[in-house]
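Missing here is one protein chain; the remaining ones are kept as they sit in the complex.
In this document, chain identifiers A and B correspond to the written order of the chains, with residue numbering beginning at 1 in each.
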Amino acid sequence: MSIITLTTDYGIKDHFVGAVKGKILTKIPKVQIIDISHSIDFYNIANASYVLYGAYKNFPEGTIHMVLVEAEMNDQKSFLLTKLNGHYFLTANNGTISLLADANDVLEIYDLHIPDFCANTVDLYNFIAESILKNTNLDTLGSKISYNDCELLVELRPNVADDENSIKAAVIYIDHYGNAVTNLTKQLFEKVRKNRKFIITAKRYRINRINEFYADFNTESKSLREYEGDMLFIFNDLDFLQMAIYKSDDENIGNPKSLLGVLYRDTVIIEFID
Amino acid sequence: MSIITLTTDYGIKDHFVGAVKGKILTKIPKVQIIDISHSIDFYNIANASYVLYGAYKNFPEGTIHMVLVEAEMNDQKSFLLTKLNGHYFLTANNGTISLLADANDVLEIYDLHIPDFCANTVDLYNFIAESILKNTNLDTLGSKISYNDCELLVELRPNVADDENSIKAAVIYIDHYGNAVTNLTKQLFEKVRKNRKFIITAKRYRINRINEFYADFNTESKSLREYEGDMLFIFNDLDFLQMAIYKSDDENIGNPKSLLGVLYRDTVIIEFID
Partner (left out) sequence: MSIITLTTDYGIKDHFVGAVKGKILTKIPKVQIIDISHSIDFYNIANASYVLYGAYKNFPEGTIHMVLVEAEMNDQKSFLLTKLNGHYFLTANNGTISLLADANDVLEIYDLHIPDFCANTVDLYNFIAESILKNTNLDTLGSKISYNDCELLVELRPNVADDENSIKAAVIYIDHYGNAVTNLTKQLFEKVRKNRKFIITAKRYRINRINEFYADFNTESKSLREYEGDMLFIFNDLDFLQMAIYKSDDENIGNPKSLLGVLYRDTVIIEFID
């Protein structure tokens, strides 16, 4: 049974998600529909890109991932089918694919032809999904374009200083636990760091270590319980540097937003010291 | 594989939805359960009616739609099976079907017999669903009644003035984006309008146009970005007139509720001018 995933900012309250699922099941009956998220921040393409990047690799190859964020047919100029690592992505040409791939990846991107009978984005996605599942030659579905010809989100890339003594990162996502995820990957961090010491600055907070895991504190003089509410940096499950509060929550302990005022798009500076 | 959809006000936090799904899968193993919404406003039948109306037609014929809003067996006098456009609806006799159909539709409504072994609503719905899937004669499941014999929600119908120079509509739903959906359909609007000009009044706001699509603004003197936060009216995907804020959200731009104070049940007046 084929799998189609959904990533939207439609929320879970209205009829929108049900309507999309009904349309898919009408058109492609033998499919398993899996929700990735319907709680993408409104119109936030970076957010959608990050969440999809975090989820997609765990699915079997051949999975078709539909993204409905800033993807109204009236608002968007073009729509893309991207094939990457055996997965298929259906998105508007609006930067959603920015985090999924970079120019070095082996990928195929098609700027989709929009048939007249596709009155809206879901119709188009269903038509393309059905075509993929029928092994239609993808070249018949759109015009091949290169990664750099697509709309891309600049904000998703951190800035390395020319002297390579610092990196200017930014918060690109606030997760369910209130963690502030930056756009800095462990790979880039280690490449620029070259085993040097470092200081991370976010707002007026400075810290010179990155936890290996959440409970990675010195428990000789202080119990783990006493560290609850402390700020920490950690590479998250996707290897992005993230600012967290140990045992953060909304009501008692707090989170980076409530405790430290850290918001989406805030700057995080990493300085390296010889 | 048969499809059962769920529309409830149970929320997504508790065991309630899981318990319902477990019961269905125990009774009817070969079924695909699709969530329409579990975030219907508490006890809000109009809300459930609207959301189900918006979703159901997109599913394949033969789908069984279960509604668990104001449907406690202790509180409700009777329960209905409604067959409409090839779809089956299981609801309490409490007005849920008001928006799904009107007296002119071809439909079959059964006031259900409640077998003794059905201790609660889910047991009843499962028994009926199983009977439908076994092609049981529906007449054995309840007594046929007419649409006008059912409990109906008056609030879901707009009022046309006797002189047909105005319509008094009402907000029946606030969606995920904060849009205020009224009970006025495009069909009724155009029928009464007869190509006349019009003024829409909601709270202290007056506007004399309806956008064709969200971004349908005059961009000669002002960029689209500058329209963010502006109020607009539009016929939504279900052809109901809705008040919206261009690019509305909770945090930055705002929505009709936060910006204009528009609430569920507020009045919207449309006056036609010769």
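Just so we're on the same page, a residue touches a chain if its C-beta (ideal position, glycine included) is under 8 Å from a C-beta of that chain, and two chains touch if they have at least 3 such contacts.
Model, not experiment: these values are computed from the prediction.
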Those residues of chain B that touch the unshown chain are 10-23, 25-26, 29, 33, 41-43, 72, 74-75
By the contact criterion defined above, which parts of chain A meet the unshown chain? Give residue numbers in ascending order. 1, 3, 5, 12, 32, 34-40, 50-60, 63, 175-177, 213-215, 237-238, 247-250
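Definition applied: only the chains that are shown with their structure count from here on.
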Which rotation angle, from 0 to 180°, best lines up the CA atoms of chain A with chain B, given as a multiple of 5? 120
